[in-house]
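Reviewing the structure listed below.
Only a single protein chain was left out; the remaining protein chains are all shown in position.
Right, chain A next:
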Amino acid sequence: MAESSGKIDPMHQFAIEPLFGTDQLSLGGFNIAFTNSALYMVAAGVVLWIFVIGGMKRELVPGRWQMAVEYMTGFIKSLLIANVGEGGKKYIPYVFSLFMFILLANLLGLLPLGLIGLHPFTFTSHFTATGVLAILSFSIVLAVGFWKHGLHFFSLFVPYGTPLPMIPVIFPIELVSFLVRPFSLGLRLFVAMTAGHVLLKVLAGFVINSSNAGVGYGLTIGSASFILMIGISALEVLVAVIQAYVFALLTSVYLNDAENLH
């Protein structure tokens, strides 16, 4: 984190580094090096896998772990039923995967592994990663919409009760707002995670640099920044959950458009 000059670069945490000498690994001409980002994706997948295995005991009277897993699936189910209706149940596997994967990515990235010399990494702070998920959700919305309603799906861009002369104006506006969805979906998560992490690192830099500048600075600026960091760390945990929820919620709202038009 601290560079040789003694300056602290708050952006270094987002740097992607190939691991295990795989930097030349390629597929069809594209570099697919196994990076620290990929490592955290695998970690999120494995942790989620272990978490859900604990819910597979299928006991009538659940233990704590099974209860936790069933609570999460029940939460996604009620989210989809509230937003899409009974037809939303078939999206439980997708929205559950999306929500839990993002949630674990956000939370694993917040683990204080830097204390033991590791490089904690939050791949949801990269729009190349969040973009894939956003485009995936948007593609599912498009596929479901056109498969269920055919060209009638375009009536989504003409809200019910629009006066006829207004349609030429409303249609492009609605179309653009619809097409912006994957960008807003992916960028929201990326920006929220990036901003929080940068803020934490900047404050950590204040603590270190003010302490280096002298005891007086350290006790005033340093401790104030440290106290602020504690609060912001708690806020970051909340943001990690909220952003995963927002991603899942917006996906289900968009799925509602595709499933029920209006």
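Everything that follows uses one rule, which is that a contact is a pair of C-beta atoms (placed from the backbone, for glycine too) under 8 Å apart; a residue touches a chain by one contact, two chains touch by 3 or more; residues count from 1.
Here is the rule we use: contacts and distances are computed from a predicted model.
Matching "Succinate dehydrogenase iron-sulfur subunit", "ATP synthase subunit b", "Phenylacetic acid degradation protein" or "NADH-quinone oxidoreductase subunit J" against the UniProt entry of the left-out chain gives the name "ATP synthase subunit b".
Within the complete assembly, A:38 is the residue of A:38, A:185, A:203 or A:255 that touches the hidden chain.
One of A:83, A:125, A:209 or A:252 touches the chain omitted from the figure, and that residue is A:125. Within chain A, the residues in touch with the undisplayed chain are 11-12, 14-16, 18, 27, 30-35, 37-38, 41-42, 44-45, 48-49, 52-53, 55-56, 58-60, 62, 66, 69-70, 73-74, 77, 92-94, 96-97, 100-101, 123, 125-129, 132-133, 136, 190, 194.
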